[in-house]
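Certain chains of the assembly are absent from this excerpt, and the rest are unmoved.
Labels run A, B, C and D following the written order; every chain starts at residue 1.
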Amino acid sequence: MATQIQHPSGSPAGRPGGSARTGVPPLEHRRVSALLHRNSWLRLAGLVTAPAGWLVLVYIAALAALLITAFWTVDTFTGKVSTEWTLENIVAVTTDPVYQIITLRTLWIAVAVTLIDLVIALPIAFFIAKVASARWQKLLVVAVLMPLWASYLVKAYAWRNVLAEGGLLEWLGAPIGLQTPGYSQTAVILTLSYIWLPFMILPIHAGFDRVPDSLLEASGDLGAKPWTTLRLVMLPILVPSIIAGTIFTFSLSLGDYITAQIVGGTTQMLGTVVYANVGAANNLPFAAAVSLIPIVIITIYLFVVRRTGALNNL
Amino acid sequence: TTQGGGEAPEATEKTEIGAGEGQLSVLAWPGYVEDGSNDPDVDWVTPFEEETGCQVSFKPFGTSDEAVTLMRTGQYDVVSASGDASLRLIAGGDVEPVNTDLLTNYPDVYPFLKDKAWNTVDGQNYGMPHGWGANLLMYRTDKVDPAPTSWSAVFDDAADYSGKVTAYDSPIYIADAALYLMKHQPDLGITNPYALDETQLAAAVDLLKKQREHVGEYWSDVVKEVQSFTSGSTVVGTTWQVGANIAQAGGAAVETVLPEEGATGWSDTWMVGAESPNKNCAYLWLDYIASPEANAAVAEYFGESPANPKACDLTKDKNHCETFHSGDEAYAEQIWYWTTPVEQCVDGRTDVKCTDYSAWTKAWTEIKG
Amino acid sequence: MTATAVSGSERGTAEVPAIRLRGLTKTFGDTVAVDGVDLDIRRGEFFSMLGPSGSGKTTVLRLIAGFELPTSGTIELEGRDVSGSAPFERDVNTVFQDYALFPHMSLVDNVAYGLRVRGMGKTERRERAAAALERVQLGQFLGRKPSQLSGGQRQRVALARALVVEPKVLLLDEPLGALDLKLRQRMQIELKELQRSLGITFIFVTHDQEEALTMSDRIGVFNNGRLEQIGTAHEIYERPTGSFVANFVGTSNVFGPDAAAAIYGRAGAFSIRPERMRVRWNAGVPGVGGAADGAAEGASQGTTSVPGTVSSLVYVGHATQVHVRLDSGPGVVVLTGDQLPGTEAELLGRRVAVAWADRDAVWLPDAATTTSR
Amino acid sequence: MRLSRSAKTVLGVITGLVLFFIYAPLLLVVVNSFNADRTFGWPPSGFTLEWWGRAFDSTGVREALATSLWVAVVSTVLSLVLGTLLSMALQRYRFFGREVVNLLVILPIALPGIVTGIALNNMFTTILGVPLSLWTVIVAHATFCMVTVFNNAIARLRRMSPGLEEASADLGAGVFTTFRLVTFPQLRSALLAGGLLAFALSFDEIIVTTFTIGAGETTLPIWILQNLFRPNQAPVVNVVAVVLILVSILPIWLAQRLSADSVGVGAASGRAAAKAAKKG
C-alpha cells in the first residue's frame, strides 16, 4: 500500500536511482542561510550585536559618564558643572558620618525588607507549589501576581492610610492592642515589604515547582520528616531562586525614595539623598558620588551570587 | 556684578509682541496651569489657547530646586519661579529680562510685589508677579492647648508634641529657623534669614536638629500634610493657607496663625526662558496669567493671594482675598519671601561670606540625618 | 488469577512474610491503577514485578513505600499494618527510577543522608557512607556531585544510599531501565549478588522479561492493575496460566480454540514456545514425508507435526527465527540453533512441517476469560 | 511529599493570612474610591460615586493612560526583540565576554531606579544633547525591561530540545524559516509572559520615567504622582488604581495559562520531556 501511494508509477526499486521523484519540489538554494550556517561567528554577531550594543551604548556609557561626573563639581549658584577632577565629592560621601548613617540605615531597611519577604514567601510559595491542588495553584499564582498591576504609588499611598493614626491598622489592631508605628522607618520597611513581596514569591514558587517530587519522596523514604526534608533538601536546592528573589527586594529597596517620602516620616534613604541632590539641588556630581554607594553594594552582591546560578532565575 | 553675585547677562529687550508661534511649553507649580483635564471646571488654559493660538504643554515641578534643574534644560518657554529659584535662574542665564511695558496687566499688580530682590536685578525686571503666600503655623485646636502664637511651638517647645510636629521638607526651611533665631537670639546678628554666615547657619542647623527629634514627618506636599493633620498624626507645624482651607473643609479642627516672629513665604514670578523660541507666546502668557480672570482662577484654585487686585472681584469665594490677606501690605511686610541664599550676603554685609544654597542643601541632609 | 494469587500468599503463611498485601486497591479518579492485589513476599526473597506499561507496578511499589495511600486494602510489613503510615515511618527503602539523588550534595552526603536524619554523628555516618560506596565500587568518588557521574554510577549511588540504612525491604523501580545493554547485564549480576550477600528482601519492578526471568526467585506478572500470575521463572515461562502471560513473557505461538480443536480435537487454547518447535525441512519434498492435509498428523511418541510454508528467516546471532505460515491458519515462529539447510533465498517459500512434542503444548485455562477482559 | 493534615492546615492558614496582608490595602484603595472623605479618614465618612464620575470625565487620566500604553507597548516590543536576540546568543554560544553580557543585562534592573534614571538623564541631556521626550522614556524602559524577556526566553530555550531546529534544517528549512516556523512558535508563550512582565514594569515605572520624560508629557504613574497629594484628585487616583487592578486580571490570567515556567500542564509536560531525555 505504501508503495502505491508514494509511487503510483514505477516500482520502488526504481527509486534509489533518483529518477522517480514524485513532485517533491527540490531544495532551494539559500545563500544567506547557508552562509550563516557555515559561520557560527556570523550568526552570533547577528544575534548579539543589537542587544549588547544597546546595553553598552545606552546603559554602560551612561553609567560610565555618571561615574566620571562623580569626580567633577558644580558651581552651585549658576549650576554649571566644572569639569576639574577632584575627589571632593567621593571623600565627602565616604567620610561624612551623615552619609555613613544613611547608608547603614538604607542597608538595614533593604536587608529587613528582604528577610521579611523571604520569611513570608517561603511558606506561601511552598503551599502553592507543593500542597495546593492544580486548580488552586493557578488561582493562587494569579492572586499573588495581581497586586503587581496596582500602581506602586497607589499601594504606597494605601499604606499611608493604613498606617495613619486611627487608620486601618489601628482600627483592626485595637482589640489586640496593636499600635501603628506611625510614619517612620518601620513604616518604610513594612510598606516596601508589601510592595516587593510578589517579586519574592514568584521566583521561589518557580524554584519549588522545579524540585522534582521524587527528591522529596526519596528524603521521606530515607526517614526524614517533612521539616527535615525542607531544611536539608528543599532549601539548598532553592538557593538560586531565593537569591533571585532577594536581588529584586534588596535592590529595589536600596534605591527607593518615594515610599520613604510617602510613609517614611523623617526617614532619609540613599535614594532621598540622590534625589535631593539631583532633582532639587542640581548637584549631579554629588548625586553621582552618592549613587556610587548602591552601585558598589549591588555589584558586589551580584558578583557574589553570580556563581549560584541565581541570575538565571530572575 | 549683580546682587546675587552672578552675572546678569545682557539681553536685547523685546519691543513688541508679535503673532504667536503656535506653541508654548510651560514649567510651573502644580495647579498653576489647568486645562480642564483634571477637572473640567478648572480651566484657564483653553481660553488662552483659543485666544492666542498658542498650544500649551505643561510640566509641573515639586520644588523650586527641581524647577531650576528643569529650566536649565532650555526646553521651557516660561516658568513660574518662586524667589528661591528666580535668582538662580537669572544668574544662570536661563531666563531673560522682560519688557514689562508690553504687558497690559502689569500696571495693575500690587506695587509691593514689583521691583523686588527676587524679580529684579540691577533694575532689570525679569518677569510678571503672579501670587504670593505665607508659610503659616497650623495646629489642631483640640490637641494643642494653649493656642500657639509663636514658632516656639515647633522649636523650643516642640517636645510638648514630640513625634507630632511637622516641617517643610526643603533646605529653604532653614530660613524658618533663622527667622526664629533672629527674634529669639539677637546676639547672633541675623538680619535676614536668607543671609547666614557660617556661625549663624550652624546655630540654625542646631536648632533644626533639636527639632528633628520631635518631628513626625517632613512634608513637601500640602495635601500629605493636611492628611496627617486630619488623622492626628501631626498636630502642629508649618503650612500654607491652602492646606488649612482643605483641612477645615474636611472638618478637621485646625487653625492657622501668623506667629509673632513673622513668617517666611513665597512670591512667584512668571519668567521667560532665555533660549525660548516662542517669545511671543511667552509674553502673551505672562500677560494673560496676570489678567484678573486668570489670576483669580489660579489664586483660588492654588490657594494664594493674587498679584492683581482686580482679581479679587472675580473669585468665586468673595472672601478669598480677605482670607489670604491679599492687599494687606502690613501683613505682606511680615513675610520674608523665599530668596536663594548666595555667597554674597543678601542683607548687604560684605565683611563675611554667606553660606550659599549648596551649603544649605548639605546642611539639610545633615539635619534630617 | 485470584486462585494463583492466593496460592502465592498461602506459601507465606508459615512464617510472617516481609510484605503482605491484602485486597490492595488504588484508584486515581476514574483510573483503577491497582485492583485488589493479594500478595505475600517472603523474607530475603528477590521478587520481581513484571508487566506492560501502565499495569500498576509502580503504583504498588509507591503504596508499599508509603508515597501513596491505598484506596482500600491493607499493607503489612513483617506483620505490622502500615497502611496509613508515612514513608519515614516504614522500614522500607526505594531506589527510584530516576535515582532521585540530591543534586546539591556530594556522593558521601547523599549516602549518609538516611543516617543523618536518624541523628547519627558526622564522623560515623560518613565512615559508613564511604564503606557503602566502597561496596558499590565508587570509593574513589566520595566528594563528587551526582551530576559528575554516568548513569550506571548514579544507579549504584542510589543503591548505596538505600542500603546504608539497612532496610528490611528494598524497592527498586526499573533501576536498570536507563542503562545500555552491556551495563545492564553487569548491573544485573551485581544486584543479584548484593541481594544474596545481604539477605534483604528485594522487590524489583521491570518491564524487561529477560531481566525478570534471570534475576528473580519469584515473579508477579501484572496486567491492568491485577496480578495475572505469581510463580518462579520456570513456572511463569513454562506453565503460563493465561494467554496474556504466555504472550508477555517470551515469545509464544498461541493456537486458538479452533486450531486446537482441529489439531487435538479438544476445546481451549494452547501455546508452544518457539524453541520447543522443530522445522522438518524435508516435509514438503515428495517421497520424504508427505504433507498432510488438515489436522493432526502426529508421528508416534506424542509428537505433533503440522505442515506450512516458510515466510521469513531472521538471523539473531545465537539462533535463527524461522517464520512459518501453517496451512491451517496461524503463523508460528520457530527458533533454531541449527545450521540451515540452504541459503535464505532457497528456503523462503519452502514447504515444511513444524513439529513439537505434545508435552510442550501448554494449555491455557483462561484463554476465553482473558480475551473477554 | 506527604504532609500531615495539620501541617497542611497551618500552611493553608499562613497562605490565607498572607493573601489578606496582600489584599487588605488594595481593598482599602477600593473602599477609598467610594469614600466621601477627601483625605481618606478611617472609617469612611460616607459613600460617594463622585470620584468614579470624575475619573471617567478626566481627560488628564485618559491622556496619561494613552501615553503610558504607548510607552509600554513600544518599549515592550523593543525589549522583546532585544531580549530574544540576546537570549538566543547566550543560550547557544559560548563566547568571550558571555558572562559579562549576562551580568550586563541584569544590571539595569538590579541597580536602583534612581541611579539608572540620573545616569540616563545625564546621558541624554548633557552628553548626547537629545531633548527629553517620550522616546527617551521608551529607550530607558526598554533597557531595563529587556531582562524579563531575556530570562523567560532563555529559560524556554534551555528546555527546548536543540533537536527541533536541527530537524527543521534537516527537512530543508533555512535559518530564518526555522526561526519563523519552529523556534518562534515555541518561544511564543515565554515571550508573552516576559512581554507582559515587561509591559507591567514599564507601565508602572515612576522613578526612571521622572528623569527621562520630556516636557509636557505625562505617563499614568507621573500623573498619579502629581495628583496623589492634590485635594480633589487623590480620590480619583484610587479609582484609577482600582480600574487598573481589575483590568489586569485578563493579561495575568493569559500569562499564567501560557507560561510553562509556572505551574500546571506546561510544567508537567516539561518534566515528562526531561524524563524522556534521561532515558535516551
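Quick notes on this structure:
Heads up, the rule we're going with is that contacts are C-beta pairs under 8 Å (C-beta built on N, C-alpha and C of every residue); 3 or more make two chains touch, one makes a residue touch a chain.
Please read these numbers as outputs of a predicted model, since none were measured by experiment.
For the complete assembly in this file, the formula in terms of the labelled chains is A x1, B x1, C x2, D x1.
Here is the rule we go by: only the chains that are shown with their structure count from here on.
In terms of C-beta pairs in contact, the better-connected of the chain pairs A-C and A-D is A-D. Centre-to-centre spacing of chain C and chain D amounts to 54 Å, using the average Cα coordinate of each chain. In this assembly, the C-alpha centroid of chain B lies 91 Å from the C-alpha centroid of chain C. Taking each chain's centre as the average of its CA atoms, chain A and chain D sit 11 Å apart. Annotation for chain D: residues touching 2 or more other chains are 2, 4, 40-41, 228, 234.
Within chain B, contacts with two or more other chains are made by residues 224, 227, 231. On the chain C side of its complex with chain A, the touching residues are 65-67, 86-88, 92-94, 96, 98, 100-105, 113-114, 116-118, 161-162, 165.
On chain D, the positions that touch chain A within their shared complex are 1-4, 7-8, 11-12, 14-15, 18-19, 21-26, 28-29, 32, 40-43, 81-83, 85-86, 88-89, 92-93, 95, 99, 101-116, 118-123, 126-127, 139, 142-143, 146-148, 151, 154-155, 169, 172, 174-177, 200, 203-204, 206-207, 210-211, 220-221, 224-225, 228, 234, 237-238, 240-241, 244-245, 247-249, 252-253, 255-257, 261-264, 267, 271. Residues 212, 214-215, 217-225, 228, 232-233, 236-237, 239 of chain A are the ones touching chain C in the complex.
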